[in-house]
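This view holds just a subset of the chains, kept in their places.
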Amino acid sequence: MQRPSGRQPDALRTVTLERGYTRHAEGSVLVSFGGTRVICTASVEPGVPRFLRGTGQGWVTAEYGMLPRSTGSRMAREASRGRQGGRTLEIQRLIGRSLRAALDMKKLGENTITVDCDVIQADGGTRTASVTGACVALVDALNGLQRSKALLSDPLKNMVAAVSVGVYQGVPVLDLDYDEDSRAETDMNVVMSDAGGFIEVQGTAEGALFGREALNAMIDLATDGIQELFALQRAALAGG
Amino acid sequence: MQRPSGRQPDALRTVTLERGYTRHAEGSVLVSFGGTRVICTASVEPGVPRFLRGTGQGWVTAEYGMLPRSTGSRMAREASRGRQGGRTLEIQRLIGRSLRAALDMKKLGENTITVDCDVIQADGGTRTASVTGACVALVDALNGLQRSKALLSDPLKNMVAAVSVGVYQGVPVLDLDYDEDSRAETDMNVVMSDAGGFIEVQGTAEGALFGREALNAMIDLATDGIQELFALQRAALAGG
Amino acid sequence: MQRPSGRQPDALRTVTLERGYTRHAEGSVLVSFGGTRVICTASVEPGVPRFLRGTGQGWVTAEYGMLPRSTGSRMAREASRGRQGGRTLEIQRLIGRSLRAALDMKKLGENTITVDCDVIQADGGTRTASVTGACVALVDALNGLQRSKALLSDPLKNMVAAVSVGVYQGVPVLDLDYDEDSRAETDMNVVMSDAGGFIEVQGTAEGALFGREALNAMIDLATDGIQELFALQRAALAGG
């Protein structure tokens, strides 16, 4: 088996995390997983949604979008179609849940952080790149709140990162690009915490079903790959 | 650990599959997983979506809804709010993918089967009950197409069924009801084929993260529980 | 003239009212008029719409929907089309007005009761079955409010019930099923109170116009038929 990119089955693509990518947001990161590039911004606003008012707890939510020509053929703009599609809503719910697993909402106080993940170029794995980049943007926003004394303690419990795994031509592989993703038999997205433990495991058979052995192999690959992502996140945050 | 329902950790709720529940649909099943009740209807229409025209292949899709007062407090009706929520879209995409894994689309020919899953009473696990009931409705519709000679061979490759598993008070448990689901640390939905193999595995940490051991234990529980569901599906189909 | 069902011109279909059909709602009734089956739930919430705040009066409103395959051929789901159609809005306005004629809004206090009428199987007369079943669900909800001392006196002024009448092959007939309805020359829906008097009279020529004589005959038939419905409502409420 030869991966289209020539990578080893357990090799990530080149991953970069560029902090301070745009100027207005409290946290702003351009994350690249190979040809996949996503702008992740974290915006802080005082106040929380109605169901949390008066609880003293904060909230983190996410929105996701793709520029119309981030993909090989142009997609209709969701704003002009008048609704976000099911895939978009599903992805932004996943990102939001993942980021909420990173924070102690009591320490955030009644503030809301909205993380926008906008894909400017897509080559597979946009949702896992989004989670990985969004967590760094979130940390930048939290650090700013602490520097300005808006928060007295750090809400961050742990970092979160995510990667895709799949079975391609019968072989479990890490971090699928679009060429692999569109032909893979199985596709799985895994989100983990650097404190250990899974946040999300979402596997889907795309044709052939997958057995217990393949499931285990994919989980193993993802677990190792995400450790590399944690190291890259730490390096990016140290570099600022 | 005592489950609210008094069930053993590996015990399903009482599951029933009532075929022919309504009169107009080609397949119509009322599925109950304990207090969760879902009407599943399979509707056959000639023709396929644009992206399949001329390929000779068929299509299966699903829609999901909840009656406004299927739940403890009334929810706004999605038709009057003017859009389906993210949870609804996510669930109907899951049901559709699961059912498509049951069929050989070439044998279905250029026909579309739409399976509607409408929850009339919710008590946890509505999406897994929907998949399990929808598959029986789908088989009834396929059988009707064969009886009327609209199809010459059976598109059914295998049955599909689904169940939820989770970690409740530290213990992996099968088929969570609402009381458990709302307090579980982890919630996982598993869809399998009776030919062996997984179709979907979707696990989410709801508070505490879950480790590899818990993941394995949940997969074990689900694998066994789904075998019971296959037996109930076969019995229901034999009873017609 | 032979009715497709073999019924006499002045004969209702078999009408049943099954209380407590689902578990969560304050009132829940499955009403059947022959093959027409509708789930009616009454949900109580404190508070009233803006235009009634501070008046001490309550409010009753209704929503109506049809499951996509409650009908002979599948209809598009209104939630996925993004709007409720004109027929749906017209019917739910009729149900709401009818139910408001049953209550003394002062005695209800500033509470809102929303009655959802969801058709799970359609065979003509869904709106009149809805009114008839909804009134029983409403009474169950009111009785619950009195038992729990949330209300000190009974807001119910009178029962309401409804039936369709029409002219089929030149003969006025009661309670049209779908076969008749789709071929009737005239279709009329009548809503009455058991205290005497009409709440709504809505007649539409579907081809041939109708004269004064036919109008009178239809009103006569409806008046008698609705008396039978009142008796069935009373029996159902006595049986709980």
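Letters A, B and C mark the chains in the order given here, with residues in each chain numbered from 1 onward.
Heads up, the rule we're going with is that contacts are C-beta pairs under 8 Å (C-beta built on N, C-alpha and C of every residue); 3 or more make two chains touch, one makes a residue touch a chain.
Remember, it's a predicted structure, so these values are computed and weren't measured experimentally.
Participant: Since every chain is the same sequence and 3 are placed, give me the total copy number for this complex.
Facilitator: 6
Heads up, the rule we're going with is that only the chains that are shown with their structure count from here on.
Participant: Under the document's definition of touching, what chains do chain A and chain B have as common neighbours?
Facilitator: For chain A paired with chain B, there are no chains in contact with each.
Participant: When you take the mean of every protein CA atom shown, which chain's own CA mean is nearest to it?
Facilitator: So the chain nearest the centre of the shown protein is B.
Participant: Mind checking the centre-to-centre distance between chain A and chain B? Centres are C-alpha means, answer in whole Å.
Facilitator: Result: the chain centres lie 28 Å from each other.
Participant: Using CA atom averages as chain centres, what separation in Å is found between chain A and chain C?
Facilitator: Result: the chain centres lie 50 Å from each other.
Participant: In angstrom, rounded to a whole number, how far apart do the mean CA points of chain B and chain C lie?
Facilitator: 33
Participant: Quick one: which residues in chain A touch 2 or more of the other chains?
Facilitator: 83
Participant: Please give the residue numbers of chain B that touch chain C in the complex, ascending.
Facilitator: 22-25, 28, 35, 37, 39, 41, 43, 45, 63, 65, 67-74, 77-80, 82-84, 88, 114, 116, 118, 120-122
Participant: Which residues, counting only chain A, touch chain B once they are in their complex?
Facilitator: Where chain A meets chain B, its residues are 83, 85-87, 89-90, 92-93, 97, 101, 188, 193, 195-205, 208-212, 215, 219, 223.
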